[in-house]
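The complex appears here minus one protein chain, its other protein chains still in place.
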Amino acid sequence: MQITKREFLAATAALALAGSIRPANAATAINYWHHFTSQSEMAGLLKIIELFGKAHPGVTVTQESIPNSEYMAKVSSAVVAGGRPDTGMVIAERFADLTAMGALTDITKRVNAWKGRANLPENRWTGMSQDGAVYAVPAYAFVDWMYYRKDYFEEAGLAGPPKTLDEFVTACRKLTNPAKGRYAFGMRGGAGAFKYVIDMIESFGSPIVKNGQAAIDKAAAVEAVSFYSSLFLKEKVVPPSTPNDSYRQIMEGFRTGQTAMIWHHTGSLIEISAALKAGEQFATAPMPAGPKAHIARVAYAGNGIMKDDNVDAAWDWISFWGETDAAIALLEATGYFPASTAALEDRRIKSNPVYQAASKTLEFGRLPNSFVGAAGWSENVVNPAFQSVLTGQLTPVQAVDRMIEGLEAALR
Amino acid sequence: MATLSINRIRKSYGALDVLHGIDVDLEDGGFLVLLGPSGCGKSTLLNIIAGLDEPSAGDIAIAGRSVTALPPKDRNIAMVFQSYALYPTMSVERNIGFGLEMRGVPEQQRKAEIRKAAEMLQIGHLLDRLPANLSGGQRQRVAMGRAIVRNPDLFLFDEPLSNLDAKLRVEMRTEIKRLHERLGTSIVYVTHDQIEAMTLATKVAVMKGGYVQQLADPRTIYERPANMFVAGFIGSPAMNFIRGKLLSDSAGARFTSEGVIVSLGGPGGANGTRECVLGVRPEELKVVEMEDASLEGVIDVVEPTGPDTMVTAIVGNQAVIARAEPRFQGRRGDQIRFRVDPSSINLFDAKTEARIDVGDASLIRPIHENGFS
Partner (left out) sequence: MRRDHMKSVLPRGPITLLGNLSETRYWVYLLLFPSLILLLLVVAYPTLYGFVISVREMRLTRPGLNGWVGMKHYVAMMSDRVFWISLKNTAIWVTAAIAIEVTLGFVAAVALNRNLPGTKLFGVLILLPYFLPNVVAGHMWALLLDPRLGVINDLLVRIGILSTYKAWFADPATALAATILVEAWHGFPFFALLFLAGLKGIPEDLYKAAAVDGAGPVRQFRLITVPMLKTVIAAAVILRVISLVNSPDLLLVLTGGGPGNATQVLSLYAFQTAYREFNFGYAGALSVVMFILLMLFATIYIRLTHVTKE
């Protein structure tokens, strides 16, 4: 048989057309960007997708995992150059930037008409709203707390975890023994250090932003930075590698027994429990209170709609995360704290002593600072300025000056 | 006194023997050509003489002293390479004087030597140029200049003309011969070109497979090759080889093959016969009419070259080529006859391919020995 070129082309075109028509007859497909990367996070996500598939057979979800550090770069590129996903994960710290660049769709009407709203009290929505409009459905929360080595504390004759920063320093001195390679506190000085620097500044009584204006109280901030950096510079109760230590390093330090305390949030519980025995080797406690304020963050994370093409299916998907089944699935896989009050009543939380510190923190915890430019200022100004204090290149006064200067520029 | 003595030089790379005990002496002022096809070991031998390669065994002596243990620079030799090997960043002048510079010759004297050598090679006007801006012939002259200024005991030439075009090659060949006669320094010269060997050498070592096949003056190599390899390698067109039998009886010794009878005259010694190969150079095949013909055949190809006409003929079932008169009139298919002067022929043993000296008493073996019936 001989096929002419024209016949061949026609056949190819027909096949291609047939291929492109087929999906239209099948379920609505939406995609979802998130920054879950660990094995437990992926297991939780896949479980939620499976549950969602059963509840909404007409919608298929394609998930795409983006490393946390790349997430905003990818989203902002998509906003500028096109290629937005239907839906995406939204964490509280990034909410302001995401709404400012117009990455999220206003879903107020749908939220108000949603029955699942009853399980999510008003404070869950604060971090997902702006000027009265809601842009994302809360799904889970990261509650800041402290992990400490119970066995080290007992060994050092300490009755319990420190409740204030004063007690914290006292405990630190007792727990540190450089000869044994042991340090009291795994301070984060590398990427992400800004988080606790800002917490310290607020603990010492200085606000960050008020009514959209820079509001740092210089004296209080200097005091805070001096105190926090003294743990490294003067007290030497943190590892010498502190200026470059970020999440990975402080985790390794704690898991391998180099450090006795670290500050992080509920999200790392599974990882630490895998290395150390809960209740025997390690326990959790609320963050120590500062002289002026008791600061610990409760950061709700949720999901928003980023593209209007399949908005109904997208809504089904993001609201599903707020329902109890999904929250429990995620809790089981990752230990992430549910946003839904219904899920919080689950016995896995009620009966687990480790979670008591988190439940207590929920009573006083604050939302993270959320203003446009917060991420840039935190990472590009606060981080290097604080590192420079640790490495002796700047005094706390100079560092605070830079932070104020940078904050003013960011808000301008 | 010999300028160069090569004594029992062996070279092997692992299990592979490249040179199997080479012995060559070169007299003072002589011109030794190492001739052979690629892979025969001639370049390895040259590198060993230069000290660029180490022999596995044996000894090299230059100007009466053993240099086997000395590095190249201490052997008082100068070398010219096929690729010219000029230093690309240096001017012609510095290239020529580089060996002197390395030996700490004062600049004044160096300049004078360079000028002298450059004049001799007619490259005095090129001294400021870089090698990249020279033609092939000019580069070759610079390379020779670099050797000459050193005034060494021995010049080594490694296929120096191979990269030149045909016309330049002839020109430079003459130049080298003139240079040798003028300087009187001994030369070892490696080439695969038999014309260069014939024109330049006072002594030729024909090499193959790591052995010297024959070491002799060019005339001898040409007229009395030691074996079929040498015979075939030297001369263009190559020597004709005709397979046949050597017969000896009361009528005398003669070589016969289909369409060939060459009487070798003289008393034939013992009666007998022997398988052998007749070697005859194309110019020794004289076209004749009827009488005295040694070979009879049919013309296959006629190729006029100008000074000669090359005639290929089929004799029996073997092709021979003859150098005929320029005005030769024969045509393809014509009958042709050649006469051969018995004194100009070579005979080789069919099996060993070694030369058989005509008139040698041991020429003919008894019949029963070679099973002839």
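Things worth noting here:
Order as written gives the chain letters A and B; numbering starts at 1 within each chain.
The definition used in the following text is that a residue touches a chain if its C-beta (ideal position, glycine included) is under 8 Å from a C-beta of that chain, and two chains touch if they have at least 3 such contacts.
Remember, predicted model here, so these are calculated numbers, not experimental data.
The residue touching the chain not shown here, chosen from A:Pro207, A:Pro243 or A:Pro291, is A:Pro243. From the set A:Gly44, A:Gly253, A:Pro288 or A:Gly302, the residue in touch with the chain omitted from the display is A:Gly253, counting the whole complex.
The residue touching the chain not shown here, chosen from B:Ile48, B:Ala63 or B:Met79, is B:Met79. Along chain A, the points of touch with the absent chain fall at residues 72-73, 76, 79-80, 96-97, 100-102, 189-191, 239-246, 249, 252-253, 256, 258, 372-373, 375-377, 379-380, 383-391, 393-394, 410. Residue positions on chain B in contact with the hidden chain: 47, 50-52, 71-73, 77-79, 81-85, 87-90, 98-99, 102-103, 132, 146, 158, in rising order.
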